[in-house]
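Note sheet for the following structure.
Note that this complex is displayed minus one protein chain, with the remaining chains in position.
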Amino acid sequence: MSGDRAEFEKFLGLSEVLTGFTKFRLQGTGQGALYFSTLTDVVGQGTAGELLQAWSGVAAAAGQDEGKLERLMRSEILSHEKLGPIARNLIKLWFVGTWYQLPAAWREVFGTPERDRSFVPAASSYVEGLLWPTIGANPTGAKGPGYGTWADPPNIPKV
Amino acid sequence: MGLSRITSVEELHRHLYAALQLEHATIPAYLTALYSIHPGTNTEAVHILRAVAVEEMLHLTLAANILNAVGGTPDLTRPDFVPVFPTFLPDGETDFEVGLQRFSKEALATFLKIERPGHAPEGAPRTVRRPKKPGKSVLHASHTGKDAEEHFYSIGEFYDEISRSLATLHEDLSHQGRTLFVGDPARQITPEFYYSGGGELIAVTDLASAQAAIRLISEQGEGKGKAIFDYEGELSHYYRFEQLLLGRYYQTGDKAGHPTGAPIAVDWKSVYPIKANARLSDYAEGSELREAAFEFNRSYRDLLEMLTRAFTGEPRLLTAAVGDMFRIKELFLRLMRNPMDGTGTLHAAPPFEIASVTEVRK
Partner (left out) sequence: MSHLSSRISRTDHASASTQIYDAVIVGSGVAGSILANELGRQGFSVLVLEAGPGNDLSIAEYEASVERFYLSASKDNNSPYAVNRNAPMPRGQETVKLQPGRPNADGYIVQNGPLELDSTYTRVVGGTTRHWEGKALRLIPEDFEMRTRHGQGLDWPLKYETLKSYYAKAEAEIGVSADVEDQGYLGISFEPGYVYPMRKIPISYLDQVIGKNLDGAKVELDGETFSLVVRSTPQARNGVPHPGYDNGKGYVAPSAVSTHQDEMGQRCQGNNNCVPICPVQAKYDARRTLVKALETGRVHLLSQTVVSRVHIDSGNGRVTHIEYKAYKDLHGKEHSAGTVKARVFILAANAVENARLMLASGLPGSSGLVGRNLMDHAYLLTWALMPEIVGTMRGSQCTSGIEELRGGAFRRKQAAFRAGIHNDGWGWATGAPYTDLLALVDDQNKFGRALQRGLVDRISRQLLLDFMVEVLPDPANRITVDPDHRDQLGNMRPVLSYRLNDYTLDGVAFARQLSRRIYQRLGAEDHTTYSPQEPGWVDYQGGGFVIRGGNHWAGTHLMGSSPKNSVVDANQRSWDYPNLYLAGSGSMPSIGTANTTLTLAALCLISAGHIAKELRSAPTAAAAR
């Protein structure tokens, strides 16, 4: 496995935990590679690497222990001054296909990367947002579910 | 007996069932090519493939209407209804197989063969007999014996024969004071339940409406004679596909093979490298891919069941079936976007093995 490939696998692993969707579902959006490059493009290789390294540490320490995984995610990543906001941005990216500009507090301390503004990486990023299947709906303006389907009770996947 | 001259109502039923199979069999092939295209790319190809696939759905529904009208029963859940791909279709001057493959020049070449216009040369036999190939699935309706099958020169010839027999059987029965059109009109799918820009659905209740339905199916497919536009001013499937290979749209007044309309850009690389004719067995037991592929097969089976119910007295269910199709598209895309291994050079694809589902259920 090449270095990039290994980093990408880590990225998918972290994304699984952040979103609660399996790698298959994440890849099924067709956005994986684009989001990985969005991350590195916006915050830079170095910072992205820090995030993925922190994730590797968490994954290794937690093993199969889900409770521990959740605690470590919070203590090592989500509450981390630098990495937390980036991890939250990844969640948003997967769910609605938008990279939101990082919070002002983050930008004051860690700098203002040139590409860090609110944007949608590709039209398909919006269409493939995971928020919509989560609530048993289609992204508004795409993937229309078919005439009359709205008259039936919703089909919301069990979590 | 094969798919040749139709002399009885039973044979007509069998041929119409073959028509259902035929119209359906193209759909997985067209959809596989369509959905393998990267989102946001190849807009023209996407439009053309989608339009054709939607019209095949219309044809399937029309064939069901005709079969219902003459007292048959459209059953899309019969174990042999969906062929195992790659498969032969009952039209072949030379043999060709239809497989499930990514959008490519090869795929289009096959599609052109499927929709090939044309009639057998004067005096030549309108059917082609050929040896059965072991291990290859063929449409059941074309079996002529243990090791031979009979095929029409083209889909056009096939529908011509159905059309001819509708007329003669109708006349024969009328002379006896009976009617060919004994089906329950309530089983007809009317425009109320299904419509699209690609043509109006025709409810079939008599000879005229049956012939109109046949005409719509065959002219939308391969065109009429040498005309590239059909009687509704629509370009037939053959020429629509051909545009992609020739890189140009046809416009009115053009001659076959020489489109002069706007250029079409095709990006053959913006396509997922999916496995051709994927099988469930291509995916490791217990893997997520396997589960998803199985889930696909099951959903597709459910769709066929729903369609069968819609075609046998519950036309309202067609709406729900359309909803199912949108969901199936999602499953389709999810598989195709997933690499089958670490390298990402080969992607997954839906297997369309309906039999696998039935087996598990038993």
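In this document, chain identifiers A and B correspond to the written order of the chains, with residue numbering beginning at 1 in each.
Heads up, the rule we're going with is that contacts are C-beta pairs under 8 Å (C-beta built on N, C-alpha and C of every residue); 3 or more make two chains touch, one makes a residue touch a chain.
These numbers come from a predicted model, not from an experiment.
Trainee: Quick one: say which of B:Q251, B:S281 or B:T343 touches the chain that got left out.
Mentor: Of the candidates B:Q251, B:S281 or B:T343, B:Q251 is in touch with the missing chain.
Trainee: For a quick check of understanding: of B:V9, B:V54 or B:A276, which residue touches the chain that isn't displayed?
Mentor: B:V54
Trainee: Could you tell me which of B:T41, B:S163 or B:T190 touches the chain that is not displayed?
Mentor: B:T190
Trainee: On chain B, where is the contact patch with the chain that was removed from view?
Mentor: 40, 43, 47-48, 50-51, 54-55, 190-193, 195-198, 200, 235, 240, 249, 251-252, 261-262, 326
Trainee: Go through chain A and note every residue touching the omitted chain.
Mentor: Touch with the absent chain occurs at residues 17-20, 70, 73-74, 78, 87-88, 91-92, 95-96, 98, 100, 118-120, 122-124, 126-127, 131-132, 134-138, 140-154, 156, 159.
The working rule: only the chains that are shown with their structure count from here on.
Trainee: In angstrom, rounded to a whole number, how far apart do the mean CA points of chain A and chain B lie?
Mentor: About 40 Å separates the centre of chain A from that of chain B.
Trainee: Touching residues of chain A toward chain B in the complex: what are they?
Mentor: 1, 5, 22-25, 27-30, 122-124, 127, 133, 143-149
Trainee: Taking the complex as given, what residues does chain B use to touch chain A?
Mentor: For chain B paired with chain A, touching residues are 38-40, 288-289, 292, 319-320, 322-323, 325-327, 330, 333-335, 337-339, 342.
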